[in-house]
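Missing here: one protein chain of the complex. Every other protein chain is in place.
As written, the chain order gives the labels A, B and C, with residue 1 at the start of each chain.
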């Protein structure tokens, strides 16, 4: 995988891997590789909950051609670690993988991957969603959109607890 | 992929694919293939929520060496379709992939995959979890466990809304 | 025509019956189907029933040509 690791965090308890990358990544291949390299969860994890955020080619009525993701080196990594540690305190999980893109991104590129392995599905679902919501509201990343006519900063993230018709 | 399709359902609205298979499947490869074959979601889906259930090698204090998954041909397919259609009514999603193993299963084999593609993460998360809970409580599947000393039917599924420590 | 009866999983093993074909005469409900097949055994608690592959209950009506199924709580996923 042509992934440039900017940051890697391995935890001693549950296996936690947090990756920031400047190049495109394949979330499904990342999950597979991570799982293959985690022999301790073989036969132990009944549940894997995963979320992948992908760049859309539209926003607020405009066509988006590119996006630049700025971050705060040091603080971003620290807060991703903190968010996963908080989830670990609340739910029993075996492993957790977080990957986040930074730099220039094109439509249809994956931006973020959160994957949680647990014995039971309730913990996997809850921890995965918690990490995503915390990441969206706390982790220092900023998106700049390039539309056909302008370049603009995305003002805010919407809550993830909406979506029913 | 050496997947024997027992049943395939393609929907005219959102792309819905429901697969029952007697042979081992790789959930991450299935997702990738499905996504590659869905050009209409390129740049449109901001969110993918996925759940994979995997066979554990233990249950109720015993080592489990094998599992046999019985189903009700006809009714199982009908109810999986119904569950996904109900989710489609409640949430906006673009695509949905459900794969379920039947027959003999070994520890660490994936049993079920539910993957939902949507514009927004709330809908993806909610629909994915709804489909899993409905599948667990409504779809006619029955697990028979082979432990080292006995063969027994699993009595009931636990609720998926537990898991916090 | 007739009523097609099916049993699954632990119930299939306990009864030793997988499928059965009944004369429709005298059968009006799911419960009647059960009684015809198991005259000496009352319907065990937690047994689920389906008519033509839709969930039903013991009072659901059954007509000639229907498929009626009995099975334990589901444990898939």
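Brief remarks follow.
Here is the rule we use: a residue touches a chain if its C-beta (ideal position, glycine included) is under 8 Å from a C-beta of that chain, and two chains touch if they have at least 3 such contacts.
Predicted, not measured: the structure shown is a model, and the values here were computed from it.
Among the displayed chains, contact with the absent chain in the complete complex occurs for A. Set against the missing chain, the residues A:19, A:47 or A:111 yield one that touches it, A:111. When the full complex is taken into account, the listed residue touching the unshown chain is A:71, out of A:71, A:93, A:117 or A:130. In the full complex, the hidden chain is touched by chain A at residues 53, 69-72, 74-75, 78-79, 100, 111-112, 132, 135-144, 153-157.
Operating definition for what follows: only the chains that are shown with their structure count from here on.
If each chain is reduced to the centroid of its CA atoms, chain A and chain B end up 23 Å from each other. Between the Cα centres of chain A and chain C there is a gap of 49 Å.
Counting partner chains per residue, chain A shows two or more touched chains at no residue at all.
The residues of chain C never reach two or more other chains; the list is empty.
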